[in-house]
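The complex is shown incomplete by one protein chain, all other protein chains being positioned as in the whole.
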Amino acid sequence: MNKTRLEAFSDGVLAIIITIMVLELKVPEGENFNDLLSLLPVFVSYILSFIYVGIYWNNHHHLLHSATRVNGKILWANLHLLFWLSLIPASTAWMGEHDFAKATVTVYGVVLFMSAIAFTILQTTIICIDGGKSFLAEAIGKDVKGKISQVLYLTAIIVSFFNQWISLAIYLIVALMWLVPDSRIEKKILESK
Amino acid sequence: MNKTRLEAFSDGVLAIIITIMVLELKVPEGENFNDLLSLLPVFVSYILSFIYVGIYWNNHHHLLHSATRVNGKILWANLHLLFWLSLIPASTAWMGEHDFAKATVTVYGVVLFMSAIAFTILQTTIICIDGGKSFLAEAIGKDVKGKISQVLYLTAIIVSFFNQWISLAIYLIVALMWLVPDSRIEKKILESK
Amino acid sequence: MNKTRLEAFSDGVLAIIITIMVLELKVPEGENFNDLLSLLPVFVSYILSFIYVGIYWNNHHHLLHSATRVNGKILWANLHLLFWLSLIPASTAWMGEHDFAKATVTVYGVVLFMSAIAFTILQTTIICIDGGKSFLAEAIGKDVKGKISQVLYLTAIIVSFFNQWISLAIYLIVALMWLVPDSRIEKKILESK
Partner (left out) sequence: MNKTRLEAFSDGVLAIIITIMVLELKVPEGENFNDLLSLLPVFVSYILSFIYVGIYWNNHHHLLHSATRVNGKILWANLHLLFWLSLIPASTAWMGEHDFAKATVTVYGVVLFMSAIAFTILQTTIICIDGGKSFLAEAIGKDVKGKISQVLYLTAIIVSFFNQWISLAIYLIVALMWLVPDSRIEKKILESK
């Protein structure tokens, strides 16, 4: 089966997800700088989501790069990941348009959490096919970074019922934690050369 | 002629179709969890259509993979398929926004049925070029799965005039039936190795 | 320079153009079959434009396939073509939403005419680089089909001031004329084998 086409399709979907979020940056009605101010929450959530989709694209890039084969299960695990990522624009918009109201921050966190779970499922599916001693399995190891992220998302979701600003700070911390591409795989590639 | 470009273009269109359906997930006006409830029918139809477009992408992937040559007829049969698939977002939205009203479920079924017909035409066109004893022809065989789907769609369309929920159940059953990528072609690929 | 990337970018733009036209198929407010009727002019113009973009994608495919090199001039001639094609969705929507009013049909024709001119410019630019005795130059010959189309577009534009239905018929005739992929290039490819 054809890994290239899987990558191309995923790139297409991710490129569109990252770009349709721009459509939420609705043109302000006034023509002065002040009118831009009302866009600020929308803009801040756009930046946060842009970084997140960028992170997923980066890690997806590394993940598939290290996959040796593609089968039906991987195709569906990949579509499952794209499904949750496709909900990022709508949840970003909801959060931005209501000035980070509590419920919107909770829902945003749920989408991030489910995306993280879907990424883990995709990762596990790829490792299953290549076997436990595969390149990817060794590079990922116990996937501490992935597990920490998921715990942090869960924490942020619970916290959002009381104080959404702490939750937003947690989302930002997780994003910064992943800003560097998955160096475990990169290191592994270098070692293997 | 160039199969890669045909795949790339189809991937592009399918990626966009799957993603613009998200645009229908309009941001709720309120900022509470309750406000999400009104999105439920839209969300459920989004999931159903997401699965359908995913299935088509998967099977399209397999179909073109097994094609050995591409000519003008295949290009147009492919565009014809993309045309019907491109109507999925609008019919999904219509269905979702009117809480699965009868007529909307009928129209959704017609779009699914025509997409299935278009897929069969593309399949037949590819087999025609490669000859009746081609790899694809043997893998597909009598295409029982395809024919059953079309009969089920027709049934669902008729039933939708009386009870749309049964029709929706049928659409779901067909989707589940196809959730696994076309194992006939996959098996054939394995056998041929 | 890299022909693949030029094709990929063009495919992306064309895939998006063909798909955003769907966004104009706005969900009818009612939930009955009758409510679909009001969509009819929009739907008919969608089909016409879908065919046109399909034709351009097909011919663009053939044209670039026969190009041996890509330089800065070709990049810009290609962008110029994409510019005019990018106006098709808006002019289609204008035409569809005003039930083929005269002025809308004229503007639609102007966009088609300019796209045809842009295609000729791209074609000429590619031939210039490869030389007058190139593969493409011989395949195109005097480009009678291209010239006839342009004359027909001009005729339709003028006629649209008096009777837009004749103009629409002409647009349809030109479309049918091109529905087959450019067999001149295809023949040439076969001969050269």
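Think of it as A, B and C in the order they're written, each chain with its own count starting at 1.
As a convention for this text, a residue touches a chain if its C-beta (ideal position, glycine included) is under 8 Å from a C-beta of that chain, and two chains touch if they have at least 3 such contacts.
Note that this is a predicted model, so its numbers are computed, not measured.
*Asks:* Which residue, C:V44, C:L87, C:M114 or C:I129, contacts the hidden chain when the whole complex is considered?
*Replies:* C:L87
*Asks:* List the chain C residues touching the unshown chain?
*Replies:* 1-2, 5, 8-9, 12-13, 15-17, 20, 23, 71-72, 75-76, 79, 82-83, 86-87, 89-90, 93-94, 97-98, 101-104, 106-107
*Asks:* Could you pull out which residues of chain A are in touch with the chain that's been left out?
*Replies:* Contact residues on chain A toward the absent chain are 7-8, 11-12, 14-16, 18-20, 22-23, 25, 27-28, 31-33, 35-36, 47, 50, 54, 57-58, 61, 65, 179-181, 183, 186, 189.
Everything below uses one rule, namely that only the chains that are shown with their structure count from here on.
*Asks:* Using mean CA coordinates as chain centres, what's the gap between chain B and chain C in Å?
*Replies:* About 27 Å separates the centre of chain B from that of chain C.
*Asks:* Report the inter-centroid distance (CA atoms only) between chain A and chain C in whole Å.
*Replies:* Going by mean C-alpha positions, chain A sits 37 Å from chain C.
*Asks:* Multi-chain contacts only, two chains or more: what residues does chain C have there?
*Replies:* 12
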